[in-house]
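Omission of a single protein chain aside, the complex is shown with its protein chains in their original locations.
Chain lettering (A, B and C) follows the sequence in which the chains are written, and residue indices restart at 1 in each chain.
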């Protein structure tokens, strides 16, 4: 499998490089950048010295489309919307890690993103790459919209309950917490160490762009799904997402029943672990492609609490992208992704 | 004001010492310990060298009850339940920072705490010291049960909405996050740096002892109050609590309306700041007695989101205890507590 | 004492505001900014809501020079060099927190700073404000160059040994570690949370601008002083400096002898604590004006190890600046600076 990465200087890009190193079918990983072409990637990332010798190459859509088996678009917003049309004319499978192609309804996209939507002929083709649930479509897709980091944790956490009709869809509340790498490589006041350290912040209350992505998928699964409450928080750590989700059950239940529902739902999906021991922590999936799910039911309130944790750069970005590329190329979903969590 | 601290070697104890240093009416701060008597406090806490010269004294209930104006009980569970009876026979005002005396209903206490409740004659006398709302009772009290750290942030955040009948009491969900000092000074696996650092944990889902404390106060305020969902999380920081609270409104509303309701409610209460600029962060109240409250309303879901942040050791413990002691002794509530947040 | 702060939006500026709140002789604190005039300081720093209502005023040298008792220059490099001449014509005492006025020899300044030195008539007047050692000169000064954060910790740590002729001046090696606030408020790749967190960095090896400042003061104290080795490191914490210093002793010695020398040297200086219990940690001086010094002597190598810790924003910047302003205005050195360390 020959692989190209567009936007390799971002965190998604270097995480792809790290993980592809473990992939037995990858013969080449080339890196492309519209802004830093000709520089070795090690001038941005000294940790790659001697382990990755790639030079950033200027974008060449024709080469990308035809000389590679997979093109990962790990570039800023707008790049995928611009490039995808041309890339689709070639032979490469395309996995886009940006938010450009995830929303099917252009007006919804524009309302939440505040910018023009990608061409509908492209978004229509793009399969939403939540592999555990859309794996069959992904395996036939030419282009995949890789899910956002929050939606990955949230949708994997909600799916069995939502599809099972066991919860009141109007009651869904999602309180999510992320490490700072979700905000990307560019320094900002929000992610300045001096102020982010020893502090916890809430942000974009009721206005985060991942909201319509979550709602779109929930509606696909359950026709009663509507608006959800989704609140993101920043936690002083680099990696990790924890999503704590609340929903009222449609009938009396128990934690054990829910655990059985979830275990059945994720049977055969190695990257989702329904937790058996203890309360989960983000460090327990650090550096790995796992999504751990914990469930509890409170009879006093008839409410289900679902907790899911992922590494936002792996299962929430590069890992899931490779999982999708595997399916698109006929490999095992887990190929190259069998790394253990690095703990502690 | 002569002050005694029982249990001065804990984090609540040394925070009392730090804050009382600023108090213009305090003439003496003595420290007591049942386990480490005769040692200078500096052998436990070298940061006090030259600034606090007190020697830990053995417990002597009679002296405590009669030679001091205020006795702060900052000791492990059970100590207050044992000592309070004798202390009440003396002249000192008593402020207990433990959970021993907060719950009025012994059976509720025993169900959540798993141990015997304090004598009812004592818990009946103990005024729940949420100063902003119970200030008048506190000022006449002989003994005050200082609120828990979580309940302080949560109840200050919910009070105006709950008393205003503007929210459906059955819909209240509280997702709270704390720094590790809430877990106290004793080392444990949970708060071991190597595993807590760069990690976020959820714990005691639907079983945290602060739940009945929250529910008891909500019921006092609103007869429709019942069970709430309260979920605590540990965040890799030493100080700070952020409580994110969700409730469905009883009618259409707006963020601005709610802000006005809250501003009116906290008029004249200097330590509660209804936020005007930006989303709150725990660091913005670090080391101070402030509780910052942020409000948002989502018309799509008709849901109110309330966020409150405090320093768990100050407003959530020692600061609020001093605020209560001030009221009990006829001083301004803010005396000794006017420190700015230390930022960044 | 009427106080003006130029450059109040930086970390040094808001730390001055925090500390001046405790100062009994300060009647006014006004804030000035060349770039953000007319904005309330709370739009930059929401943590000041309701506690500091100052509006940033445009720079007006004449007003600054004449309407205030003290002007703190807490502005970027170059501002003090430009303003100081005009300010010196007024009546205000001036304390500059930048590096503009610390180096007496213009050629040395230009070699290390890579830019033009301030006018020699100004640098000549500027007294180096290491209060514990230059207090008398400071008390008579019209303008003070407040020491850099690293030099404060290092020079307080070295002074008694250097003045005592007890160490070989050629053997001095300084290995210093700082939190990130030393790098200021502007976000950068180096202080981006995602990369600074869970990492330790070394930087500017043999080329840090504080080197000549340290050497200049050592030469004043001991004519055998020459070049020293000074290595700065960045540690994943917001506040705090630890300087570990090594020197070969001129004769056999013992830790206890050195401790006596240091205790004698700092007798009567409340902010320097020669440590009695345990190894020091930066948190033990957090938020305070203390400099803690620990000493050990190794007979095997005949080497003295000196460790000093400060809060870089307090003793290393705003606290020491207030200490200097106190001396210039005839107040007790400690006025407004008696805050305990905030621990933990």
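Keep this in mind: a contact is a pair of C-beta atoms (placed from the backbone, for glycine too) under 8 Å apart; a residue touches a chain by one contact, two chains touch by 3 or more.
Being a predicted model, the structure only gives us computed values, none of them experimental.
Touching the missing chain, out of A:132, A:175, A:198 or A:296, is residue A:198.
Interface note: of B:147, B:212 or B:236, the residue touching the hidden chain in the full complex is B:236. When the omitted chain is restored, the residue from B:21, B:63, B:137 or B:185 that touches it is B:185. What chain B contributes to its contact with the hidden chain is residues 11, 179-181, 183, 185, 187-189, 191-198, 236-238. Residues touching the missing chain, restricted to chain A, are 11, 14, 17-18, 21-22, 42-43, 45-52, 181, 197-198, 238-239, 270, 273, 275-278, 280, 283-285, 287, 292, 338-344 (touch as defined at the top). Summarising the interface, chain C meets the missing chain with residues 170, 173, 175, 177, 179, 194-195, 197-206, 227-229, 231, 233, 235-240, 242, 244, 246, 279-284, 286, 294, 296, 298, 300-301, 303, 305, 307, 309, 343-344.
By definition in this document, only the chains that are shown with their structure count from here on.
Our note on geometry: chain A versus chain B, Cα centroid distance of 39 Å, whole angstroms. In chain A, the residues touching two or more other chains are 179, 194-195, 197-198, 236-238.
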